[in-house]
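Everything below concerns the one structure shown next.
Removed from the display is one protein chain of the complex; every other protein chain stays in position.
Now for chain A:
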Amino acid sequence: MTPTRDHAPHPTNRNGTGADDRRNGGRITYDAIAKSYSKGQAAAVHDISLTIEPGELVVILGPSGCGKTTLLKLTNRLYEPTSGTISLDGDDILSLPVTQLRRRMGYVIQQTGLFPHYRIADNVAVVPKLLGWDKKRIDHRVDELLDLVGLPPDTYRRRYPAQLSGGQQQRVGLARALAGEPRTLLMDEPFGALDAITRSRLQDELRRIHRQFGQTIVFVTHDIEEALRLADRIIVMNDGGVVQYDTPLAIVTRPADAFVAELVGSENVLRRLELQPIDAAIRPLDGSVPPARAEEPSIPASAPARVALSLLLDSAGERLIVVNDDAHPVGWVDLDGIHEISRPTPEVAAMRPALSEALR
């Protein structure tokens, strides 16, 4: 069994293991942010007040034109807000010279933006050079990062971006963004131009890197699957405002309104089960049921209900033994239990009329 994603009620650090000192810092606070591109025009974003906790991977999700990229670019001052303040670890981002602020935040964009006339190593070395590192430290860092993103340095160091595939280029883009050891990473639809297989591989890599180093990551996408897969918390945006800011499970099971419900597919039973932990369906191994036998199929308590469902349908048995991290049986689940937790929450049920209207 591989699924280990837990959806603990505490919103931060879903992937949090092995926190280290780099995890300190990276809190981003938006306070009453609004941005209009020109006077009299509708605001691109408005009334945005929220906090992204250090080490959190937050996905900004919404349809095109909802303001999600604007919000991201306000964070590293590629745009300046019309009103409101943004602070990084309590300091107004306007208090730093803009170039220094940006060097402290990794930035990854969809088109990669690699310098075509720089070799891969020089592309990765851009920010360390700006930070004035010595050559030895830079060389070491470049090799370390190329290894980290799965590009053997001896093979790739001296190549030019045009000699790499799209997926490899985006790996370099990720390495480049990480090069200056930023505590914050801003990613603007970084995997949007990649094919499905490459995209899911890079999503895995990103999760691995996030688990390992615990940066604060703000990740913009319009891809709901990507958002549910990556996010500790999701900011759902529409028409320049934040509609909901919560964990993937809460967004899917308790959508704030019909727009969110439709966007994230709250009606989709399998999607809900994908996010729902099985713990609510666990029944105790008390005297009323036969004790667990070694040959019975088992599942970790942290697995999503969807996995339990698949295993149940696939196995001959009527129940699965739920085991804890030490493979010790702690209870059991059956189809009835999963059926029970698969029911839509009252919030979703209440939206059904509006949803069927929207889907028509």
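Heads up, the rule we're going with is that contacts are C-beta pairs under 8 Å (C-beta built on N, C-alpha and C of every residue); 3 or more make two chains touch, one makes a residue touch a chain; residues count from 1.
In this section, contacts and distances are computed from a predicted model.
With the options "3-oxoacyl-[acyl-carrier-protein] synthase II", "Electron transfer flavoprotein subunit alpha/FixB family protein", "Transketolase subunit A" or "ABC transmembrane type-1 domain-containing protein" in hand, the undepicted chain maps to the protein name "ABC transmembrane type-1 domain-containing protein" (source: UniProt). Within the complete assembly, A:Thr99 is the residue of A:Thr99, A:Asn268 or A:Ser315 that touches the hidden chain.
Contact with the chain not shown here comes from a single listed residue; of A:Asp89, A:Asp122 or A:Asp139, that residue is A:Asp122. Note that of A:Ile28, A:Ala43, A:Leu71 or A:Ile109, the residue touching the chain absent from this view is A:Ile109. Along chain A, the points of touch with the absent chain fall at residues 76, 78, 98-103, 107, 109-119, 122, 126-127, 130, 160, 162, 173, 176-177, 186.
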